[in-house]
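Yeah, one chain of the complex is gone here, protein chain that is, but the others are all in their spots.
The block that comes next holds chain A.
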Amino acid sequence: MIEVRNLTKRYGDTTAVDGLSFTVHPGLVTGFLGPNGAGKSTTMRMILGLDRPTEGEALVNGKRYQDLDHPLRHVGVLLDPSAVHHGRKALDHLRWLAASNGISGKRAVELLEQVGLGGVRHKRIKTLSLGMKQRLGVAAALLGDPHVLMFDEPVNGLDPEGVRWIRDLMRGLAKEGRTVFVSSHLMSEMALTADHVVIVARGQLVQETPMEALTRNGSLEDAYLDLTSGRGL
């Protein structure tokens, strides 16, 4: 479970996230939606302790991320697939991540096979396509077999087969009782994937609701645009 309580982030005079509170429950895929600059990535970074909140707190399973022992065993993260050393081989990338959290190196080999990258495990990351890098990021997120997963725009760069693969993966992870929190700009994709949605604009919560309630009278895109119109940057 992810609990965000009165989370606020200010950069000088600019407020990126403004008193945001919501809960991401296990057993569901929770979509995190909002216009560009709405504070989605900043919120995710604060949940992971990468950025410090000006006010409020974000807890994962009742603890701050930075206080978790072996955090990758609790939380799987895909924020930016390009945030890797491009000169390192795919397998070595997963091996150091595994070592950092006391996870067996064998798990890295298994996961590369699982995400369809077994054949390129000895290739340097710079030679992989964007879609392959995205799959590598997903493998890194699954490394510690975590109960909480956070994906930021996970279908970017994926072909239709890859999009379906990640959708099925996220649905499957939620079905296993895991907490899946995913941000995306693709409303059609979110409509197919998410059970619950958190919509933000200008750093503030606009709506937190089951997908079913939001799409009862129309498409997710229509509902989203109605809720966020005039609230963009």
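In this section, a residue touches a chain if its C-beta (ideal position, glycine included) is under 8 Å from a C-beta of that chain, and two chains touch if they have at least 3 such contacts; residues count from 1.
Here, contacts and distances are computed from a predicted model.
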Response to the item:
Taking the list "4Fe-4S ferredoxin", "ATP synthase subunit a", "DNA-directed RNA polymerase sigma-70 factor" or "ABC transporter permease", the UniProt entry for the undisplayed chain gives the protein name "ABC transporter permease"
Worksheet item: For the chain left off this view, which of A:L33, A:A58 or A:L72 is in contact with it?
Response: A:L72
Worksheet, complete the sentence: Contacting the left-out chain: of A:E3, A:D92 or A:D195, that is A:D92
Worksheet entry | Selected from A:G49, A:G118, A:G157 or A:P210 as touching the chain missing from the view | A:G49
Item to complete: Against the chain that's been left off, what residues of chain A make contact? List them.
Response: 45, 48-52, 65-66, 68, 70-72, 77, 79-80, 83-85, 87-89, 92, 95-97, 99-102
